[in-house]
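As you look at this complex, bear in mind that one protein chain is not there, while each of the others sits in place.
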Amino acid sequence: MLARATLAAPTATSLARWEVRLKLIGLLCLVFAFAGVNDVRLLPVMLATAFVVYRLSSLPFRYLISRLKVPGIFLVALAVVLPLFSGETVIAQFGPVALRLEGTVSFVSIAARFVSIITVATVLFATTPMPTLVRAMNSLGLPPLLGDMLLFTYRYIFQLAEDLSRARTAARLRGADLGSVRSVKTTAYIIGSLLIRSNWQAERVLAAMTLRGYGASRARSPRHAPQAWDVAGLVACVALAAVLALFPVLVL
Amino acid sequence: MHVPDGIVPVSVAAGGFAAAGGVTWLSLRKIERAHTVPRNGVPKASLLTAVFFMASLIHFPVPPTSVHLVLSGLMGVVLGWYAFPAILVGLFLQAVMFQHGGLTTLGVNACIIGIPALLAHRVFTLRTRFGARRRAAGTAALGFVAAFVAVALGAAAASLLIVTTVPAHLDAVVERTAVTALLFAHVPLGVIEGMFTAIVVLFLLRVQPGLLEERF
Amino acid sequence: MRAVHASNLTFGYPGGTPVLDGVTVGLDPGERVGIIGPNGAGKTTLFMLVCGVAEPMSGGLEVFGQRVETGAFRPEIGMVFHHTNDQLICPTVREDIAFGPQNIALSRQEVEERVDATVSATGIVHLLDRAPHELSSGEQRLVALTGVLAMMPRLLILDEPTSDLDLRYRRRLIQMLAEMKEHTLMIASHDLEFVLETCDRVLLLDRGRVQADGVPADVMSDSGLMEAHGLEVPHSLMAQWHRHSAPAHADSDG
Partner (left out) sequence: MRAVHASNLTFGYPGGTPVLDGVTVGLDPGERVGIIGPNGAGKTTLFMLVCGVAEPMSGGLEVFGQRVETGAFRPEIGMVFHHTNDQLICPTVREDIAFGPQNIALSRQEVEERVDATVSATGIVHLLDRAPHELSSGEQRLVALTGVLAMMPRLLILDEPTSDLDLRYRRRLIQMLAEMKEHTLMIASHDLEFVLETCDRVLLLDRGRVQADGVPADVMSDSGLMEAHGLEVPHSLMAQWHRHSAPAHADSDG
C-alpha cells in the first residue's frame, strides 16, 4: 500500500526546478484561492488553472487519476446526498426522487474545488522531494522541531510499513485471522510491540545522530538565489489567486 | 473524520490553521519547558508517530463497511504534549501521500483530532489515583475512556462542521438528523478504538511501563 | 507424495525483472535442504510463496500434495523469519508460544500441554515469564522457533537462522535441528558452515533460478560455481581437502 503511495519521482521539468520557497508560496496561494471560490462562473477558470498547472508539471494524467481515486469516494457520497436532499427548487423529478437545483449547484462547486485543489497539491508534492520541501517550510517559519519530526517520521514510516507487514504475516502464519474484529487484540499486541521497539530504536537513532553532530550547530539550509523566472512564476500564481479571491468584490 | 478539501468555506479553513498554530505553539512551549534539550525527544516522538501512522492504515471490518483507527486517544496517552505536533505531521503526510483529509483543511483536521488527543492525555493521567492493586484495571478502563471520548469529540466536531457548512439549503431538522446519523455511525469506531487502546496500554504497562510515564 | 513440489515457479513485480524465474524443485519428506545464494537471489521470496503469503505469477506449487492457496492458513507449514523481532508480539514468552495453538482453537489444557512440551524441547523454560522484547537476539530466535514448533509443523522454514547468533546459540540450534528427524527443513543462510552441518542437500539460487542442486559438500567445494554466484568455498571444505590428503603422511607430523 505504501509502495504505491510513494511520491512520484520529481521530474526534471520547469516546475521541478522552480525555487522551492517561491513554488510553495505560489501554489499554496492558488490552493487557498480555490478553496474560497463560490461563484459558479469562476469554476471553469479554476479548473482551467489547475489543468494548466498540471500540464506544466509534465506528470502523467494516470498519476493524477490514481491520486483522486481514494478521496473520490467521499465525492460519490456527496453526489448522492446533495442533489437529492438539499434545496427547494426541483429541476427534475423521477418518481419519488427529485433532483434539486441548490444541491446540484453546491455539489458541482464542491467537486470542482476538490479536484482543483488536489490537482495543484499533487503537482506541488510530486515535483518537490519531501526533504527539500520541509527545508523550505523551515526557512519560511515552520518551527525546526516540527520540520525535524516531519522528516524523521517520513524516513521511518517506510521501515515501519515493512515491520508491520512482516509482523502481520507472521501472526497469520500462526493462524491469526486478521480479517475479523476479534483480531483487535492481535493488532493491539503488534502495535504495542512496535511502540516498544521503536522507543528503543529511537534511543539508538539519537545516539547515532549525536555522534554525527546533531544539535552541535544549526545546519545551514541550502539556498538558491531565485532567478527572474522563479519570481515570474510566483507573481503569476499570486495574481491569479488574487483575481479568484477578489472577483466577488470587484463584480459587486 | 477527516474533513476533505473543498468542503468548508475558506474562513473556516483559515480559522482551523490559526487554532492549530496556537495549539502547536503552546505544545512546543510546554515541550521546551520540560526539557533541557527539546530536540532530543524528536527521534522518539517521530518514530512513535510513524508507528501510529502505520497503525491508522489498518482496517477492521464493521459490516457493511470497515473502519480504520484514528488513534487520537492513544497518541495523547503515549505522546503527551508531543501529540499535537505528531498529529499535525501525521495528517500532513496522510494528505500528501494518500489524499486522505486535505491540505486546506489540515488546520481544521489537526484541531478535530489533536485537541481531543490532548484531552485524552489529561483523562489518562487520572490513573495515578488508582492504588497499586487496581492499577491494571484502572489503566485499561481509562485507556478505553480516553480513546472513546477522543473519537466521540472528534466525530462530533467533524459532523457538525460538515453538516453546517456544506449544504446551505438543508433545513434544521434534516441537519440535526444528519449530525445524529454521522455521530451514531462513529459508535462502532469509538468502541473499537477504546478496546484497542485499552489493550495497548495494558500491554505497555506489563512490558514497558516507562512508555506510559515519561514525557520525553 | 512430495513435501514441496514447485514447478516452473515465477514471481516478480510488474515492470521489474522477475525475482523468481522458473524455479522447479521437489523436496521429499524429511529432507533438509539448504538454500544458498547472494542477497537478492530470491530465497525469501521462495519462502513467501511456499507459505502462501505471496502469489506466484505463474507455475505450480504443492506442499504435502496440496496446492498452496495464497492467504490460506496451513498449520503444517511453519516459518521462522529472518527478523525474528517481527514474530514476537505477546507480552510474555509463554503467551507468545501459546498464540499459535490458541488460534487453531485447541482447548486451554491442550494449549498448555503444547506449550510445556515445546518449551522443554527447546530448553527455554526459564524464559517463560520474560517479555520477548527484552531478550537477547539468540534467545529471541529460540523463542520464535519454539512458537513455530508449537504449531507442530511438518515443513519448517528457517530464514537466516544464525544471523545475530553467537556460537553458543548457533551450536544449540545445530544440535536441536539434528534431533528433529521428522521435519522437512528448508534453510536459507549466508552461513555456509551452518548449512554444511545441518543440511543433506543444497540449492544454489541466484538471479531467480536454481543454479545448482546437490550434496552440500560437493556443491560448495566447486570454487568456480561458488564464485560465479558471489559465494566462497567455506574454509572447512578447504581444510577438509587438506585433511583428506593428509592421513597418508600423518605419522611424519607426530
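Going by the order they are written in, the chains are A, B and C; count residues from 1 in each one.
As a convention for this text, contacts are C-beta pairs under 8 Å (C-beta built on N, C-alpha and C of every residue); 3 or more make two chains touch, one makes a residue touch a chain.
Treat the numbers as computed from the prediction; the structure is a model and nothing was measured.
Novice: Could you list which residues of subunit C touch the chain missing from the display?
Specialist: Output for subunit C: 38-40, 136-138, 160, 163-169, 190, 193, 230-232, 234-236, 238-239, 242-243, 245-246, 248-249, 252-253.
Novice: In the complete complex, which positions of subunit A touch the hidden chain?
Specialist: Subunit A touches the chain not shown through residues 129-131, 151-152, 154-155, 158-159, 162, 201, 204-205, 207-217, 219-220, 222.
Keep in mind that, in the parts below, only the chains that are shown with their structure count from here on.
Novice: Check A-C against B-C and say which one is joined by more contacting C-beta pairs.
Specialist: A-C
Novice: Quick check: how many Å separate the C-alpha centres of subunit A and subunit B?
Specialist: Here subunit A and subunit B have centroids separated by 19 Å.
Novice: So what's the Cα centroid distance for subunit B and subunit C, whole Å?
Specialist: From the centre of subunit B to the centre of subunit C is 42 Å.
Novice: Can you list every residue of subunit C that touches 2 or more other chains, as numbers and ranges?
Specialist: 91, 133
Novice: Enumerate the residues of subunit A that touch no fewer than two other chains.
Specialist: 189, 192-193, 196 - these are the residues of subunit A that touch more than one other chain.
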